[in-house]
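Data first, discussion second: the structure below is written as structure tokens.
The complex appears here without one of its protein chains, the remainder shown in place.
Chains here go by letter, A, B and C, matching the order in which they are written, and residues are numbered from 1 within each.
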């Protein structure tokens, strides 16, 4: 008896209800409620918001021009003037990190959007049409997946030459089969659904069915996948930069900032290595946290 | 008829004898010297390479006819000593250079060394033999050599078209080893056979190069070391960390940048570090065949806009040198005097005034605060190229030029330059020997393969030949200064700065000399020993 | 009333809530009932009304998070299960109280052999050797009329048909001769022909072993065939309770009436069969945002203003026939 009393006494039924925000149906209260339920996701959202905000308002936030060389202040320690110190060219690290957010965001969003869009089209077509297109897709996707992503990206950037659009393309291509596979599997499952049958029976065209009925229903897994990929594309760019094939100087790409020559300063000027590393990790961490929470919310199978 | 050079050589020889005996008293036998290597050389054949990544690990395998004295930092005619030759003489009005060869020398595979090997080597370099090198980057060094003839097994003569005192300097470079006649060029690329103090053991690409002591070396008591092991570590910070952690006895020569040097000294105060100029100039190649740099005013404006001190401050924390084509004094032997240098446009100390003048030139060409000139600055995707390019772009901003960096992969760099598919290129020029013949003919003469900008000035060409034949050093110097000044004024290939770099080793490593006016010649390592 | 010793299960004021993304909801709200030895109690209601959560609450198997039992008592053979610690509770589960689930297809572990799964259930509670337990498992399979039990015991669930699997589930549930068996929609997922067999099997075994049975179903036809007493649940609350006879004779709650009307096969004597299958308009309300008054009011043809404002108490309408409706007395007439 005692145990039960102890266990139940801790629960004030009405208070719990109120605290849980059970009555919040929309607006901020609902957001706050969700945030409380998904603390990590909320943290991720905050990080991502800061990240996106930084990228958009980089011009306003940066205290110096990220490209201006200043010989007199090279390798300055972090100070009131240069919050994160300066690099060997005297460029303000803080401003470069602020502007670097743009590049990372451009790479992340750009390649995810590009790979995602093509992946959706290929996946939908493949899942919907079946037949030879599907067969070819399956083989091509086998091929792409048997090649390590970084190797593929390496050869691609080497082939295209290092520039922002090319890096985006190089990272996007290996993404296509991953996205297409998920969409294809979903499409296959959806094709058997009654509402698709129904749409067919009233004479809707196949393309229309695919776009109006099947696509919206694959949106949730797509969003989940895209968020998960966002972080890894940022990391891939960093790795490419580390190997000397990423976004070229003087663009302040985070990966480039902490790789190669900056690595020479790991002990004499550690701020050159630490801050960009933190920036990358934090941005990726944020998107991962957010992606996790999003999956919990959007993917009912995963709901815990 | 013996020349002054020959006398100098004899003098030098006696100095060498003295110094070797003192060294011999100190030197301890044994030990394997561990050095890290900055990258994996494509092959093992010095003649087919043009990077000191090859010279450092493979120079110990070979001998030259003559060599710069290994324990003197500043290479000059006075420090050239015989090696496979026992002596040399200029005869036939300075048009024939004759060497008497050392007897009893054996190749690492046991075959005897003779004058035929010398002839074979140079015939191949001149492209006269059946067997061909895949690449022959220094063929032009022997432009003035008619042929190489032998007289018996132990005498060989270089017959020249005209007197060229500098030939001896070229022969003394680490780039000019004697190859065995009986080994094919292909074998030399994978398994080099020499007469040198160390034998080649193995070369694992991207991994390591191993050399072992040549017990039959003709110089008795040498080498001291049992062997040398190079571990290839392309990542600079990993390499330095490994050196600090005691994994290596020595860094790769002249590969430690000034900031890293500070790091090494703070981590390992006992490490011995020297900083020397390495006779590598950082320069701008200008495409004067196409807009906008076909306009001489814009070329001049660009030259005027350079703040060379700023480059040196950023890249070397002040430890670099400003000069023309030839390496600056005191390490360089042929540098213009300071006043002469500063009279060249853009070299004057008042950067502001220079830039004002540059702005006027730009305005004359139609550009101004409202109309900037957009320019692509191409360079290779290597920090030593990229970093100065970033600074250059920043400096050009001050004269209405908006530069954009165009990073080119190594594989595409040369074809791109050859296609003239660039506006400005940031380039590094390394000089194998501190000698005007080498640098002028190679980089500025009409039709030279390394004259990337195709700068061609017949007047200057005549001066090149004049200085080359001049046997009086002082007269020659005057000529060289004049040429160098003219080249800078023509904005043929504006020199930004000459680098200095560091080399470090553990205190027990003895007998290492880092050369101050070349980074290609000082790696025989037969005198190096370890006090352990 | 039967004497207390006959009482197998006594549930009082059971409350179970769920914390979800859309808020907190009361899946089981103040539910009480009893089961006697050998008695069959049916719990009926639409899906989402809290029947299954009630059943899981009895075994304390409500997934936590997101669910939690927050009040009441569940007394099995004199012990309040809610006060036991985890080990004590485990000793009861599968031993004194067992459960058969709705989905025989997914309720058996796909990577374990049938026999092993029964053996596991036995050895958890009986001190038996592996051999003895195995023999018992085969005996149980025979009891549930599975042909070639020894061979079937060595098979994996996917090798058995749905009906066979449900038989195996029953064998497993009854292996330790529990005092109470909970069957959560045991036949819903099966073919119609199999349904009757399985139901007959459960009832046979119940009689043979004297087990109390809680039968959870949405199928009033099944209720009529099997149960002695019925509980009707709606939106987590018990809205009516009566003996089968009394309920089918005269349902006192409009919801119950609606349920009956929607099943043409089992016409209650005073309810005329309807042409339409489902005569209850609307759907079960979201348990998160329940109305202040009667949860059924929005769907109820008889609803009056009071229904929306005040929740009707569970009142006895004679002979233990309980119903929570302000207009219970009028239900029969109005309809």
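One rule holds for everything that comes next: a contact is a pair of C-beta atoms (placed from the backbone, for glycine too) under 8 Å apart; a residue touches a chain by one contact, two chains touch by 3 or more.
In this text, contacts and distances are computed from a predicted model.
Colleague: One chain isn't displayed here; going by UniProt, is it "Peptide ABC transporter permease", "Acyl-CoA dehydrogenase family protein", "Cation:proton antiporter" or "NADH-quinone oxidoreductase subunit J"?
Modeller: "Peptide ABC transporter permease"
Colleague: Wait, the hidden chain, what does it touch out of the ones we have here?
Modeller: Looking at the complete complex, the unshown chain comes into contact with A, B, C.
Colleague: Quick one: say which of B:247, B:371 or B:475 touches the chain that got left out.
Modeller: Here the residue in touch with the unshown chain is B:247.
Colleague: Among the options B:122, B:413 or B:529, which residue touches the chain absent from this view?
Modeller: Touching the chain that is not displayed is residue B:413.
Colleague: Which residue, A:154, A:204, A:220 or A:298, contacts the hidden chain when the whole complex is considered?
Modeller: A:154
Colleague: Quick one: which of B:132, B:182 or B:371 touches the chain that's been left out?
Modeller: Spelled out, the listed residue whose C-beta touches the missing chain is B:132.
Colleague: Hey, which chain B residues sit against the chain that's not shown?
Modeller: These residues touch the chain not displayed: 40, 42-43, 48-51, 132, 134-137, 139, 186, 189-190, 203-208, 231-235, 237-239, 241-242, 244-247, 267, 409-415, 418, 449-450.
Colleague: Of the residues in chain C, which ones touch the absent chain?
Modeller: On the side of chain C, residues 56, 59, 61, 63, 65, 86-87, 90-95, 98-99, 101, 103, 106-112, 120-121, 124-125, 156, 158, 169, 172-173 touch the unshown chain.
Colleague: What residues on chain A make contact with the chain left out of this view?
Modeller: 39-40, 139-140, 142-143, 145-151, 154-156, 158-159, 161, 231-232, 235, 238-239, 242-243, 255, 258-259, 263, 266-267, 273, 277, 280-282, 284-285, 288-289, 292, 301-302, 304
Basically, only the chains that are shown with their structure count from here on.
Colleague: Name, by label, each chain that touches both members of the pair chain A and chain B.
Modeller: Per touch definition, common to chain A and chain B: zero chains.
Colleague: Compare the CA centroid of chain C with every other chain's and tell me the farthest one.
Modeller: That would be chain B.
Colleague: Determine which two chains are connected by the greatest number of contacting C-beta pairs.
Modeller: A-B
Colleague: If you average the CA atoms of chain A and of chain C, how many Å lie between those two points?
Modeller: Whole-Å distance between the two chain centres: 46.
Colleague: Just give me the whole-number Å value for how far the CA centre of chain B lies from that of chain C.
Modeller: Averaging C-alpha atoms per chain gives centres 91 Å apart.
Colleague: Residues touching two or more other chains, restricted to chain B: which are they?
Modeller: There are none in chain B.
Colleague: Hey, what residues on chain A touch two or more of the other chains?
Modeller: In chain A, no residue touches at least two other chains, as defined above.
Colleague: Where on chain B is chain A touching in the complex?
Modeller: Residues 235-237, 240, 257, 259-260, 262-263, 266-267, 309-310, 313-314, 317, 381, 383, 386-387, 389-391, 393-395, 405-407, 409, 412 of chain B touch chain A in their complex.
Colleague: Which residues of chain A touch chain B in their complex?
Modeller: So the residues of chain A in touch with chain B come to 67-69, 71-72, 74-75, 88-90, 158, 161-162, 244, 248-250, 260-261, 263-269.
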